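Here the complex is missing a single protein chain, while all its other protein chains stay put.
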């Protein structure tokens, strides 16, 4: 069955910075959604400016995996919508925050940490290494790929120890970063992927698109077993 | 250096239920604090009813490890105090929620999951097994110990996969539960321990007190390394 | 593409104990292979008594997932065949040891621990709980199922902390056990599943067969990324 993917974007830089609008004429959400559609997913987009940020209950109900790009407007996401996303992840929806999506309300609530990093603007080289070559999110990728020009993110990255560290990045300026990390919360799978700064055409890069597509595939909901919570009768005699 | 432990209790059952008041005349907080004092820790107590629930900035600053008992009043804890506890854990304070402390605001925020369980009142037997006999929180304990009469908690327990599962409980009625689980969030160590229902004298039981004391010792802050967050200069030339 | 499953069995009890032979007329391997074939996998079997225990290089090369049942003859498996299995797991072959397969040479080498347990014969009830209801190995299962009569395995189970604890068992006699645990070693996925004693018709039980089938699906090799090991040239100038 075709996976239903919603690509969410705060869509602010595209409105306010002409170079970003020129680079991503359909928005970052448009570029990512198109890349995923080309790879066989059914996609829709949603943005901060729409009612309920485009993430109504209906949209969330129909979403298998939510890809999330955000940066400067993380605080403008309403608490209610953030809770709706978190609840949906607990119920099994996949969640793939890109770039500063690591600072989004849903990701920080799911992690329980500050998600702090160090950073630097300036367009240096990043080399993304597959530290876990057996992971499906690395499917079909070379063991490393280069992003010619990007913002730097550096360790320490204040996240819980990942279930899996799929990618680790090298930066020209001397830093390293766990740029692809996996978690589960409730029934939902989460993959946080570092690349994707709005000042560069990173989201058009083939390897980056491939990672996002692999992550969507990996984060798809699974059936699992029943789970009964609350008060229950004993199965065995307790006399 | 002697560890400074604050034992927090919602202290509601003790006020409202005479049997609980009789069982724990100094409150559950008093019983736990005394047990820890006997084992060499410097202890103080704090309760929901005090201003800022007794967890003022000064108290938190002087606390190495916070032991937390709560049950029916989890929602009455203010968001501000919950945030203060979470922030302190990120900075290194140890956190040891007992029993329904697993439903407390700080624990749920640190986990990022619902922390749902199944449960049953009725006073059945629990046998607590040390699944990780090499863990310091199991120091000096037998490989299992029995709690003669308790409320049941059953799997599935909706928590992130623990860093370490130290104890797993068996219940007379047919359920199992990961009753002692370890996490780290930021610099802080967290150990959630299941036993401790107010209807039974469980918190006077020697093995239970020993586990709590071991957990306090284990959860003590460590120095660690520096961590610089925010914008930084490159260490290497990026020309 | 249909997954190729090899079901390996030491096949000793079936030869030496008439009741086991009667219970499993095609051997435990036959029963498991048939259950998997019915669920859509291509299966073959192999046993200790065949040349190279039936696990020749050709067989291993054609195997996506190896299901392994063993008990009394773990030491009779040759070191060479054990190494071949371990190497194949590193390269991506799935490995699903059942019951005392946890004492097999390949599993112990992959774990790096003793895999010790406590046990008891006597035919008591086991209740298997899905502790991780969001895991694909729990797909389609009830939240718990009962094995009416079985050998007991009890904690502490001397294994590395699992990547995922999917099932935890309750035993009538008072013990608990992590009866379904997941690992990765190299590119290969491993799921050790406790049930399956030869003295009971456990391997005909629908839930048990479903778990094994789910585990085979989960343990299937993935493509992953390239991995270059050994001496390499620098990507960046080191002048």
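Each chain gets a letter, A, B and C, in the order it is written, and its residues are counted from 1.
Following the convention adopted for this analysis, a residue touches a chain if its C-beta (ideal position, glycine included) is under 8 Å from a C-beta of that chain, and two chains touch if they have at least 3 such contacts.
Everything quoted here is computed from the prediction, not taken from an experiment.
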item: Touching the absent chain when the full complex is considered, from B:29, B:71 or B:135; value: B:135
item: Among C:110, C:147, C:166 or C:203, residue touching the chain not depicted; value: C:110
item: Hidden partner chain, touching residue among C:57, C:80, C:206 or C:236; value: C:236
item: Contact residue for the chain not shown (choose from C:142, C:186 or C:201); value: C:186
item: Touch list for subunit B against the chain that is not drawn; value: 92, 127, 130, 133-136, 138-144, 146, 163, 172, 184, 186-188, 222-228, 235-236
item: For subunit C, residues in touch with the removed chain; value: 86, 90, 109-114, 116-122, 124, 152, 154, 156, 158, 160-161, 163, 172-175, 183-186, 227-236, 238
item: Contact footprint on subunit A, counting only the chain that is left out; value: 127, 129-133, 143, 154-157, 161, 163-165, 168-171, 174-176, 178
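The rule is simple: only the chains that are shown with their structure count from here on.
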item: Between subunit A and subunit C, centroid-to-centroid distance (C-alpha), Å; value: 33
item: Subunit B: positions in contact with at least two other chains; value: 154, 156, 161, 163, 174-175
